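Only a single protein chain was left out; the remaining protein chains are all shown in position.
Then we have chain A:
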């Protein structure tokens, strides 16, 4: 099967963008974790199993010293 030059370029662009997106997300993970952790209680930050999303109700965090 013959793939035209244009089609090759399109596939290359798709692969490149996919790779770049994955790299970008890897770079963002600690940042996202930081923001999510800032809404958690002390006990929830290091709990097992991991709680990715904070418990509903931000007031809880604000009210706890």
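Heads up, the rule we're going with is that contacts are C-beta pairs under 8 Å (C-beta built on N, C-alpha and C of every residue); 3 or more make two chains touch, one makes a residue touch a chain; residues count from 1.
Following the convention adopted for this analysis, contacts and distances are computed from a predicted model.
Missing chain, UniProt protein name, picked from "Iron-containing redox enzyme family protein", "Lactose transport system permease protein LacF", "SigE family RNA polymerase sigma factor" or "Sporulation protein YqfD": "Lactose transport system permease protein LacF". Not every partner is drawn; the one left out touches chain A at residues 9, 12-13, 16-17, 19-21, 23-25, 27-28, 30-31, 33-34, 37, 45-50.
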